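Only one protein chain is missing from this complex, and each of the others stays in its spot.
Here the chain labels run A and B in written order, and each chain numbers its own residues starting at 1.
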Amino acid sequence: MNILISHIAVPVLTTLALMFASTQKQVRTIAAGGMTIQLIQSLVLLYLFLQERAGGNDAVVLFKQSFAWYPSLGISFDLGVDGIAVAMILLTSIVIFTGIFASWEVDKLYKEFFISLIVLAAGVYGFFVSLDLFVLFLFFELAVIPMYLLIGIWGSGPKEYAAMKLTLMLMGGSALLVVGILGVYFTSDVEGVRTFNILVLGQHHIPIEMQRIFFPMLFIGFGVIGALFPFHTWSPDGHSSAPTAVSMLHAGVLMKLGGYGCLKVAMFLLPEAAQEMSWIFLILTGISVIYGALATVVQTDLKYINAYSSVSHCGLVLFAILMLNKTASTGAVLQMISHGLMTALFFALIGMLYSRTKTRIITEMGGLMKVLPFLSVCYVIGGLASLGLPGLSGFVAEMTIFVGAFEHEDLFHRVATIVAVSSIVVTAVYILRVVGLLLMGPVRNEGYYNFPKAKWFEKIATVSLIVGILVIGLTPLWLSDMIRDSLGTIVDKLVLK
Amino acid sequence: MVEQVPLNHALIITTLMFFIGVYGFLTRKNLITMLISVEIMLNAVNLNFVFFDHYLFPGKLEGHFFSLFIIAIAAAEAAVAIAIFINLYRNIRSIDVEQVDKMKY
Partner (left out) sequence: MEFQYTIWIVALPLLAFLINGLGSGKLPGKISGWIATIAIGISTFLSYQTAFQYFSSPSRDKIIAFKTTWLRFNDTLHIDLGVLLDPISVMMLVVITTISLMVFLYSQGYMKNEKGYDRYFAFLSLFSFSMLGLVVATNLFQMYMFWELVGVSSYLLIGFYYDKSSAVAASKKAFIVTRFADLGFLIGILMVSFYTGTFDFEILTNPDNLSFSTTASFLGLSTITWALLLIFMGGAGKSAMFPLHIWLPDAMEGPTPVSALIHAATMVVAGVFLVARLFPLYHAFAPTALEVVAFVGAFTTLFAALIACTQYDIKRVLAFSTMSQIGYMMLALGVSGYGGEEGLGYTASLFHLFTHAFFKALLFLGAGAIIHAVHSNDIREMGGLRKYQPITHLLFLIACLAIAGIPPFSGFFSKDEILAATFATHPIYFGIAVAVAGLTAFYMFRLYFIVFWGKEKTYDHTPHEAPTIMLLPMIVLAVGSVLTGFIPFGHFISSDGQSLDLHINWSVAITSVAIAFAGIVVAWKFYKTESDSSDKVARSFGSVYTSALNKFYIDEIYILITKGIVFRLIAQPLAWFDRNIIDAFMNLLAAITNWISSQIKEFQSGQVQKYAFIFISGVLIIVLSFIYATQ
């Protein structure tokens, strides 16, 4: 069987198996088992991909497969991955794997919880392997909808409000996407039967007037889920109400659908408009980056801190994509992966801390380093990765973006870049603020000494994420080369002015 | 041969009947009388079918068949409607149409 199909099949089969499980133990075992298989096969996929590439296979996408679905409209289920998709799939596998362990102790409607979670993951995998815009959009929706249930049922705080807000805003984005996708479908000058296939569409030209209309739609449509300013406000509310694993998956993977979509759909299919309009969105993303960071500085709720910092980091992804060159785009993909890993780590840790302290307000906590050394050290590592310490993944991503952004010589790009670069100082400020208030200082409360130490499943979750961060941080060359090679087809269309 | 009544005259009658039905349906508050109004409208339509059949397609029977169908269905419909009214009456002790607004928003 094609390894890409099995990437969708394993989650689907896992959900089917979950339906017949009854006890919490069975449910957890099945979910963990299924996602372990998924993680392993993602690693196999990476290995096979690198093998193929090393063997000289330089097709745009590998492991291609196509099933006709609705031929008269040109819809078919086309699968295939390039280096970017492989990297994103691996990221998804790591995050969902750790997410299962992070939600080990969910005891309310646990069966339904894991089913929704894995369905969501299946949607994400489908999104990354699809080459057909229609199917891609279908999977996109499949990933967004379970989110409503997951937040609305298992969330905390004003969960119905948050779930509604998040879903509605993402649906608003989807509406733009539908129009944009149909616009691309109808205006490209493909002969014969029209097609939704991205690669085929990419070889055809769309009139510039049409591009001007549809580019903003597609970019904003994907930008909403990528937390583009000013459409980011679902993120703080949504993330803070969502249960741990959902926050992890959402910030870690779902927000990346935005950047991925912008790069591989909006920029790839509508290159001329992308060039013309990049400045508008550069301003918006530049604002995202610095604004998100500054807004983080004054937050006191851990989840809000992480949500706003995600706005800043994901803003950097879109910012880099808009630089329209290979280096910056490589950095964008690296940043997606790096941010995915570290934000998942943060949300996992926040969940674990919350289960002990019963509060997420940092000013009400303190001195956790002494009572929970393992989790605290993990938090510090995540924080250091987030502020771009060399040797951890954040540094690699950010530096690639900055070097790429500096390839533009004009004043506008320079200023935008310098504004974005200065966010690293603000990042340091809020990370150290959290570390200082939360982990250091005297132990706040005598009761803290009774906290249970980190449990085995918590250790699995955090350690696997940290390993990911370290691997990318220490040996980034293979990953960055893999991504760069895949970017050729996209970026070559965006010829520099 | 006796001179036929012109079609227009017949149509005036049926139109009058139809709008009497409409008027009744819109103004009466009693569900039974509203049902009667509906029946008047249906009968106006029936007459129309018969007249058109006779004047425009003499010798053909489609119009008559349609009327018969409508009469049969109207009978069934009246039975259903009255059954609903009875149930309604059992529930709210009234068959005033203005009180039957459970289905709003």
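Keep in mind that, in the parts below, a residue touches a chain if its C-beta (ideal position, glycine included) is under 8 Å from a C-beta of that chain, and two chains touch if they have at least 3 such contacts.
Only a predicted model underlies this, so the values are computations on that prediction, with no experimental measurement involved.
S.K.: Touching the left-out chain: which of A:V178, A:I213, A:L432 or A:I460?
M.R.: Within the whole complex, the residue contacting the unshown chain is A:L432.
S.K.: Which of these, B:I36, B:V50 or B:V97, touches the one chain of the complex that we don't see?
M.R.: Checking the options B:I36, B:V50 or B:V97, the one contacting the hidden chain is B:V97.
S.K.: Which of A:S76, A:Q211 or A:T327 touches the chain that is not shown?
M.R.: A:T327
S.K.: What does the interface between chain A and the hidden chain look like in terms of residue numbers?
M.R.: Those residues of chain A that touch the unshown chain are 165, 168-169, 230, 233-234, 237, 291, 294-295, 297-299, 326-327, 330, 367, 369-370, 373, 384, 387-391, 395-396, 399-400, 402-404, 406-407, 409, 417-418, 421-422, 424-425, 428-429, 432-433, 436, 439-443, 476-477, 480-481, 484.
S.K.: For chain B, which residues reach the chain that was dropped from this view?
M.R.: Those residues of chain B that touch the unshown chain are 22, 25-27, 34, 97-98, 100-105.
Please note the rule applied: only the chains that are shown with their structure count from here on.
S.K.: If you average the CA atoms of chain A and of chain B, how many Å lie between those two points?
M.R.: Each chain's C-alpha centroid was found; their separation is 64 Å.
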